[in-house]
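With one protein chain removed, the remaining protein chains of the complex are shown where they sit.
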Amino acid sequence: MTTKRVVPLIFERSTPGRRGYRLPALDVPEVSIDQLIPQEHLRTQPAELPEVSELEVIRHYTQLSRLNHGVDVGFYPLGSCTMKYNPRVHEDVTSLPGFAAIHPYQPESSVQGALELMYNLSEYLAIISGLEATTLQPAAGAHGELAGLMVIKAFHAHNGEGHRNEMLIPDSAHGTNPASCAMVGYKVVEVPSDDRGGVDVEALKKLVGPNTAGLMLTNPNTLGLFDENICTISQIVHDVGGLLYYDGANANAILGIVRPGDMGFDVVHYNLHKTFSTPHGGGGPGSGPISVSKDLAPFLPGPVVRKEGDKYVFATPEHSIGRLKSFYGNFLVYAKAYAYILSHGPQGLREVSEIAVLHANYMMRRLQDVYYLPVDRHCKHEFVLSGMWQKELGVRTTDIAKRLLDYGYHAPTVYFPLIVDEAIMIEPTETEPKSTLDEFIEAMRAIAQEAKDNPENLTSAPHHTPVTRLDESRAARQPILRWQKS
Amino acid sequence: MTTKRVVPLIFERSTPGRRGYRLPALDVPEVSIDQLIPQEHLRTQPAELPEVSELEVIRHYTQLSRLNHGVDVGFYPLGSCTMKYNPRVHEDVTSLPGFAAIHPYQPESSVQGALELMYNLSEYLAIISGLEATTLQPAAGAHGELAGLMVIKAFHAHNGEGHRNEMLIPDSAHGTNPASCAMVGYKVVEVPSDDRGGVDVEALKKLVGPNTAGLMLTNPNTLGLFDENICTISQIVHDVGGLLYYDGANANAILGIVRPGDMGFDVVHYNLHKTFSTPHGGGGPGSGPISVSKDLAPFLPGPVVRKEGDKYVFATPEHSIGRLKSFYGNFLVYAKAYAYILSHGPQGLREVSEIAVLHANYMMRRLQDVYYLPVDRHCKHEFVLSGMWQKELGVRTTDIAKRLLDYGYHAPTVYFPLIVDEAIMIEPTETEPKSTLDEFIEAMRAIAQEAKDNPENLTSAPHHTPVTRLDESRAARQPILRWQKS
Amino acid sequence: MRYIPLTQAEKQEMLDTLGISSVQELFDDIPQHIRLDTDLDLPEALTEAELVKHFQALAQKNTDLNSVVSFMGAGAYDHLIPSAIKHIVGRGEFLTAYTPYQAEISQGVLQSTFEYQSLIAEITGMEVANASMYDGATALAEACLMACAATRRELVVLPSTLHPEWQEVVKLYLENQDVQIAYLPYDGQTGLIDAQALEGVNWSEVACVVVQQPNFFGLLENAACLGERIHEHGGLFIMAVDPISLSVLKAPGELGADIVVGDGQSLGNAMGFGGPSLGFFATSGSKLVRRMPGRVVGETVDTEGRRGFVLTLQTREQHIRREKATSNICSNQALNALVAAIYLNILGKEGYQEVGNHCLQKAHYFKQQILTIDGLSSPFSAPSFREFVIQGDVDWEEINLKLLEKGFLGGLPLDRYGLPGHVLFSVTEARTKEEMDTFTTLLRGLI
Partner (left out) sequence: MRYIPLTQAEKQEMLDTLGISSVQELFDDIPQHIRLDTDLDLPEALTEAELVKHFQALAQKNTDLNSVVSFMGAGAYDHLIPSAIKHIVGRGEFLTAYTPYQAEISQGVLQSTFEYQSLIAEITGMEVANASMYDGATALAEACLMACAATRRELVVLPSTLHPEWQEVVKLYLENQDVQIAYLPYDGQTGLIDAQALEGVNWSEVACVVVQQPNFFGLLENAACLGERIHEHGGLFIMAVDPISLSVLKAPGELGADIVVGDGQSLGNAMGFGGPSLGFFATSGSKLVRRMPGRVVGETVDTEGRRGFVLTLQTREQHIRREKATSNICSNQALNALVAAIYLNILGKEGYQEVGNHCLQKAHYFKQQILTIDGLSSPFSAPSFREFVIQGDVDWEEINLKLLEKGFLGGLPLDRYGLPGHVLFSVTEARTKEEMDTFTTLLRGLI
């Protein structure tokens, strides 16, 4: 008997005939099913769902949850993911029946509060970006990228420039950027980085041209570095008729400090589930609104909310690209971001970015003697180290990450961005107490020491987690993707 | 670094100047405090409360909770405690603002729903007990005992029999019974048990007399055995003018099967936090209503709820003993018991007891070859084994209990009742799936085997818990009962 | 909706194992003639959905404080409750645990209780607090009994400015142990215990004197001199305090209190029609600690020297000492104590002081506003904290019904306590100036 407890699959807890929920008795006269639905449409074998009691369901998931890390459990310095604290009250207010139990097709007059929320949030996000108009429809960051790229494409087409089919993307970019380009049929043109970690301006000049649809940029980029040449860059792209797309995954560094619109961007998407603290839920739901410039506003997907007198109404922008998702996006998610903005106010939002950046620099400076720092500049809300010194000792970044789990921390993002060898991307966020940062720094330093003294303890890590290191290649080689009745 | 993680005290997380909550700005003109309150009344040193952020509070308690067992986490066969499943929906319905946010002194007309609930529940409990009237005031079982004994005392006094000052209590009784007697100034007269585990009737006959105020009985008793002589016993006590008190902690065995009133009891208290599934909350809040016979009804503490036409009103019974607690008892707790009764209905409640009893007998029979069974009879909803066979091997019942923790179970109640050497009191409840019972049986059997093969593994248990065995005598010898600023 | 997972097939298996043919056989030892042969006369079972509807319908018959603005206190207070609290106490590990008898898998409950004890000790200025009592009133009753036991005296002095319901509870507890009570009248002008009356007491027989601070009228008693008086004669000084007020008012420990009790509802607990709340109980000195009722958690170490927590000093308790125990209390109000602890932690040192100050400032403002209404006056002269009494020649019960229609729950009419025309208002930090002003205007119109 060991502490590593494997929780059985819920299917393995099933007992024939057991029930976990009962419906009120059927109160209408029951008609035989095949009188209502022809035989050929009827299911022949009932689905083999687990047969468990409510207690078993609660216990199953309680046990599973206890195998899981979360921001509520401990530090989660996952770079590019902004794992900040998710205020509990935001959960409360968005689960009021007035939001959680309204139908998307109710008459507008009966959902004025919901429309007001959408209107306000759209305005606020436009203000934060220094842009004109917003759609709340995208369900996540990548979906926002898709929306933004479609808008750019439609804009060019509308202007008779449908031939523009190249999107410039720095080599440090997140995988969703090129993938989103592919989704709209754009060709990806990779832009190299310079030795300050920014876009190589000279290279960029050579890459732009008449087919340039635009440039997608994360700024600060995925190295956590602000591109000092941003104005030059946007000039270069705009000069050839291209548009600038801002991947707002890193907006936690710039709130109230600098606006993408002022940097020259035409489109920005936000990851509300990062910067605006809607909880990640184990991978979603997110919300990825985009704000766009005045020129692009008519192309936004619909519906958007407009204010007419003191009424709020749905409307479709003039040249709308159409619809990207059912209904109005992840309403209950972005409602939490709305709460977040109201909780912080303008000074609070600026403070968010200031402290997020201060935290990151503090950690970076306290770690750079033991982990290689590829670019030595002030970082923004996150920074990237390299495990290459440890690699020489036979310890990979994966091993460092796994060992951190033993200390009760989630690991940083690793092996991203791709341009840094053995990358370790750390984002502390502003919501962590200094004591946590200090403790984590100590753990990282202890691990660096261990890499010298006892590397096997790292390569065999983690030791104190619910399971030890899992065999990922076996999973991919012989995929078992579902439970099978045996 | 080990998996045994000690969570710091919240005080140890404190940082001067940190805040976890903010009030809305003061919107009235602020007056200097000492203009409002004379200096001599003012605090001189602010209380040294922890200074922590909301994240730290959430994380602190999330981490602490993960060190804790609960019914939601796993099996909890704690005898005499009825650790059954606590339906989630009962939490929901009782936290509606219509219940959670009403003031006890609101005009009656504005709390008719609350009064209706109190009225209905009082009626239902009276029906379940086969008695006449109920008070919902007692906050827990022991408080119910107190209420019941005070009512008995008042009744005797009212009848000019104030001299009756002896309460008969079997030696198998729970500690609260004698303690409650002391609280009303009664002398405890201990009644021995016979070899069937019941009250020794012959002994009882000798112990009753003109000073007998009554008899307190748990039936089934703390051995889990129903006293077959209950009618004789009540006859004996009633014949000398005494009253019968039913400690309803074990009511999970008798719902809809036999009513305390029909057994001859005059007062019964329920532990709603046991039989009626209001969650125990780590030790409370409970709720311990008492139902009483017609003769005793006028003495109940007030207020009780009466129905006048279609209005519900508070009223005070004619000879009320007074008041046992502020307001109306643990309203939000007994509201869950009300939900429980409605969820089950009459057949459901009977099934609760039937299956609770079936489960206990099944386990008892599957364990009696490896653990000594003191009385070999059908048990009711729980049963008591003895660890005396293991004791001979140098393993105490404590060790068995501690070892069970390693298997992910809470231990049974141990060393109670006092009349069984090395007692192990197991109560499975009706809400556990059979698979859990079987797995627990296997664990108990494995431990019995281990007692033979590897007793040290038991005496040093637990091994896989957040901390290993704690030194209780040290805690009592050098009490440290609070954090001290160092 | 039944929560019984056993299937027919499994039931049969169990019956087979037992060698019986029906569950009924297991009940054969119950005399046949007393066994029920019909169903209990209760409503048929409801499904979850039906239950929710039923409760929603009942709830709708109550006017809750989300829909009206309350100025009622008198022992149950409408403070702001930080959202984080319910998210923590809703966790199954806290909600569905029993008393932490198996310490090694109960460190969550034990440590949080230890912290609760520390917090209560801190705000009261006492050495030790227990793990909670049922409520403030029962805590006070037990404190009086403890004082009697500690002093071997059988007379308790109670102020008539103590909450009337608490008086009732204490009386019931004491009279059942034949303890006598002497009451200290109050001064009609100040609203405080009449200093003169102290002279009439035979202090050398008194086990303890109780003072409630602020008293039932919201006024600040001259606690210190009572404490001195009783100590001179070897009795104990018991203070019943409001935990929010302790952020502003002198700590009972500083005033020489031997036992401090109070009701913890105001520390983040739902009002819930008056319950569940918790009673806190603190004392000082190892002699008194060993006489304390209720559970207490202590620090210790495990076999590897790690800090851990256990229930301790259990020889005071009923399950060990039976009739010789310091009390019969067993289950307490653990989850409410957890709420109180979370509340104090999340408020923190500054927030706690802020709440107290806001209550004080707003109550003061409100009182000034109310007193601008012709015909209303302030009957008592002593300083107050967040409650105060107003007098006027009106029927407050009737006025309250009218106010309710306008969305306000007025103060508590004191007619039932023998003070016709008096009403007790309470103002917490949750009230806004706008609410107070609107209320004042409305009230003016009704007087």
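Here the chain labels run A, B and C in written order, and each chain numbers its own residues starting at 1.
Basically, a contact is a pair of C-beta atoms (placed from the backbone, for glycine too) under 8 Å apart; a residue touches a chain by one contact, two chains touch by 3 or more.
Everything numeric in this text was worked out from a predicted model, so none of it was measured.
Engineer: Quick one: which of C:Arg91, C:Lys367 or C:His422 touches the chain that's been left out?
Structural biologist: C:Arg91
Engineer: Touch as defined at the start, partner being the missing chain; which of A:Val237, A:Val268, A:Ile290 or A:Leu349 qualifies?
Structural biologist: Candidates A:Val237, A:Val268, A:Ile290 or A:Leu349; residue touching the omitted chain: A:Leu349.
Engineer: Of the residues A:Pro192, A:Gly241 or A:Pro285, I need the one that contacts the missing chain.
Structural biologist: The one listed residue touching the chain not shown is A:Pro285.
Engineer: Thinking of the whole complex, not just what is shown, which of A:Arg66, A:His238 or A:Arg445 touches the missing chain?
Structural biologist: That would be A:Arg66, which touches the missing chain.
Engineer: Taking the entire complex into account, which one of B:Glu48, B:Glu91, B:Glu190 or B:Glu439 touches the absent chain?
Structural biologist: Residue touching the chain left out of view: B:Glu91.
Engineer: Which subunit B residues touch the hidden chain?
Structural biologist: Within subunit B, the residues touching the omitted chain are 15-18, 21-24, 52-56, 58, 62, 87-89, 91-92.
Engineer: Under the stated touch rule, tell me which residues of subunit C contact the chain that is not displayed.
Structural biologist: Within subunit C, the residues touching the omitted chain are 48-49, 52, 56, 66, 80, 82-83, 87, 90-92, 430.
Heads up, the rule we're going with is that only the chains that are shown with their structure count from here on.
Engineer: How many angstrom between the C-alpha centroids of subunit C and subunit A?
Structural biologist: 46
Engineer: Per the centroid of Cα atoms for each chain, what is the distance between subunit A and subunit B, given in Å?
Structural biologist: Measuring from centre to centre gives 47 Å for this pair.
Engineer: List the centre-to-centre spacing of subunit B and subunit C in whole Å, with centres computed as mean CA coordinates.
Structural biologist: 19
Engineer: Name the residues of subunit A that each touch 2 or more other chains.
Structural biologist: Residues 15, 18, 52-56, 58, 62, 87-88.
Engineer: Two or more other chains in contact with one residue: find those residues in subunit C.
Structural biologist: Counting only residues that touch two or more other chains, subunit C contributes 1, 3-5, 10, 48, 84, 87, 92-93.
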